[in-house]
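Removed: one protein chain of the complex. Kept in place: all other protein chains.
Coming up: chain A.
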Amino acid sequence: MVENRPFLTFLTHLVLIAGVVIVAFPVYVAFIASTRTREVLVGGMIPLLPGGHLIENYTEVLSASSAANGLPSYTLMALNSLCMALIITCGKIAISILSAFAIVYFRFRFRLLAFWIIFITLMLPVEVRIIPTYKVVADLGMLNSYPGLTVPLIASATATFLFRQFFMTVPDELMEAARVDGSGPLKFFRDILLPLSRTNIAALCVILFIYGWIQYLWPLLVTTDPGYYTLMMGLKRMVAVQDGEVQWHLVMAGAILAMLPPVLVVILMQRLFIRGLTETEK
């Protein structure tokens, strides 16, 4: 800070507190709703203080008996979301660190071509080519399966670029020393490159876990078997009831629970999260 102006500092705090309140407001209301009964929520204006049904509502969401509309139990959907997020995270990191290694540390025919094939995926988010991708997945018999849910989302260039950029900054001397010592590429990769990339990998894990957890359109397309529903689909379906009222108290409890894992990851891993975000620029 250049000069000390108490009024400006006061104003700064005021802006930030207002910002935090606005940002948190929807989640606060959702939390309130999740502690009330159905009758209170349907009866018009909901109170702005928590009610006494917190434990009751959350147990009802988590217990298998709350499943309706052909939905599986909440825990199964949470498990599916978790599997999806973890497979995407591990798969993406594994394949992109290998391909970045190949592109940076080897010179071979078609290197440029391979680079461009990978690069072009930056331009094709799954949303713009859903129908043909769906067709490929269907033809391969991968509908309603974990591979179908995850593999098409695994290949994307951002992680490859991050690793490529990082490898370029690793001093050449390290590799020369490794070669003088007689270690092959795989040994160099495992003993030197991998340990050096630890923070990058961790940062990417945070970003990719969130990316996997919040997927919606793709699981909506490839899963028709309720056994593979993810949380995001389940929540949407809990609201889209044909007859009768939406069970808002349960929906909001479910939404709060579904928000928790990725939000906790961001808050607890803040430094890694910011690093992963600003370095991949995605």
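In this section, a residue touches a chain if its C-beta (ideal position, glycine included) is under 8 Å from a C-beta of that chain, and two chains touch if they have at least 3 such contacts; residues count from 1.
In this section, contacts and distances are computed from a predicted model.
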Protein name (UniProt record) of the chain left out of view, among "sn-glycerol-3-phosphate transport system permease protein UgpA", "histidine kinase", "Cytochrome c oxidase accessory protein CcoG" or "4Fe-4S ferredoxin": "sn-glycerol-3-phosphate transport system permease protein UgpA"
Omitted-chain contact residue, chosen from A:8, A:194 or A:241: A:8
Touch criterion as defined above, residue of A:41, A:61, A:84 or A:253 at the omitted chain: A:41
Residue, one of A:37, A:73, A:145 or A:165, that touches the chain absent here: A:165
Chain not shown, touching residues in chain A: 1-3, 5, 8-9, 12-13, 15-16, 19-20, 23-27, 29-30, 33, 41-42, 44-46, 48, 94-96, 98-99, 101-108, 111-112, 114-115, 117-118, 120-125, 127-137, 151-152, 154-155, 160, 165, 168, 172, 175-176, 179, 184-186, 188, 210, 213-214, 216-217, 220-221, 232, 235-236, 239, 248, 251-252, 255, 258-259, 262-263, 265-267, 270, 273-274, 277-278, 281-282
